[in-house]
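Handing you this structure, nothing more for now.
The complex is shown incomplete by one protein chain, all other protein chains being positioned as in the whole.
So, chain A:
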Amino acid sequence: MKVLVPVKRVVDYNVKIRVKSDDSGVELANVKMSMNPFDEISVEQAIRMKEAGQVEEIVVVSVGPQQSQETLRTALAMGADRAILVKHDDVVEPLAVAKILKGVVEEENPGLVILGKQAIDDDSNQTGQMLAALLGWSQGTFASEIEISGDTAKVKREVDGGLQNIEIKMPAIITTDLRLNEPRYASLPNIMKAKKKPLDEKSVGDYGVDTAPRLTVVKTEEPEGRKAGVIVGSVEELVSKLKNEAGVL
């Protein structure tokens, strides 16, 4: 079976982000970029399935600017076999990404697509679900355990208040959650090997998708900073503050 894993280049999880001075978005110049952590989990999952003999080939794909190549190289260094970069410099919304991925799926014919449940930059949590709908495939979202047997997949889903076990038919879309695995580090010999692995460049036009945004960002704001606490002198003062200032009593 072939597995397709879409990966996204995002601002590194540990970077303190800053809003652009004109409030139009987040400052990306000179900011450390890395692979979306959920996508790392997806790549790791695909590699483990390959190591277990369930998968023959892992293809990673990214929609983004030229630099997304680095993210694809990281996935190749972890153990993916082949990469596709769909070059696009502007913002792409989840629906456009899902349509492009549909095109890639039709070209590549994978038996399984593993996506991160969401990207940590826009937190949309939509692409996997939209792709499943566009393809008419079954979907197992927020997976913390995946077991493939024949033409079904058992997926343990992280839902509010617990875990849900579902069985879905293959081919399928699976989106990954944090507890699924701990991604490996890219080893030096594999980083060197990854440089020789094939990386194809495509354009959005190859898939005939209109990427014009359907949403308008009105304003980007930083969350309000936490206000300094106060030390109250007595129980009476505490009660009075709760009553009169906080309005919770």
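Assume a residue touches a chain if its C-beta (ideal position, glycine included) is under 8 Å from a C-beta of that chain, and two chains touch if they have at least 3 such contacts; residues count from 1.
By definition in this document, contacts and distances are computed from a predicted model.
Participant: According to UniProt, what is the chain that's been left out of this complex called? Choose from "Ion-translocating oxidoreductase complex subunit G", "2-hydroxyacid dehydrogenase", "Circadian clock protein KaiB" or "Tryptophan synthase alpha chain".
Facilitator: Of the names offered in "Ion-translocating oxidoreductase complex subunit G", "2-hydroxyacid dehydrogenase", "Circadian clock protein KaiB" or "Tryptophan synthase alpha chain", the absent chain's UniProt record gives "2-hydroxyacid dehydrogenase".
Participant: Could you tell which one of A:Gly136, A:Pro189 or A:Gly208 touches the chain left off the display?
Facilitator: Missing-chain contact among the listed residues: A:Pro189.
Participant: Touching the left-out chain: which of A:Ser42, A:Thr74, A:Thr175 or A:Thr211?
Facilitator: The one listed residue touching the chain not shown is A:Thr74.
Participant: Pick out the residues on chain A that sit against the missing chain.
Facilitator: That gives, for chain A, the contact residues 12-15, 30, 32-35, 37, 40, 70, 74, 77, 182, 185-189, 191-192.
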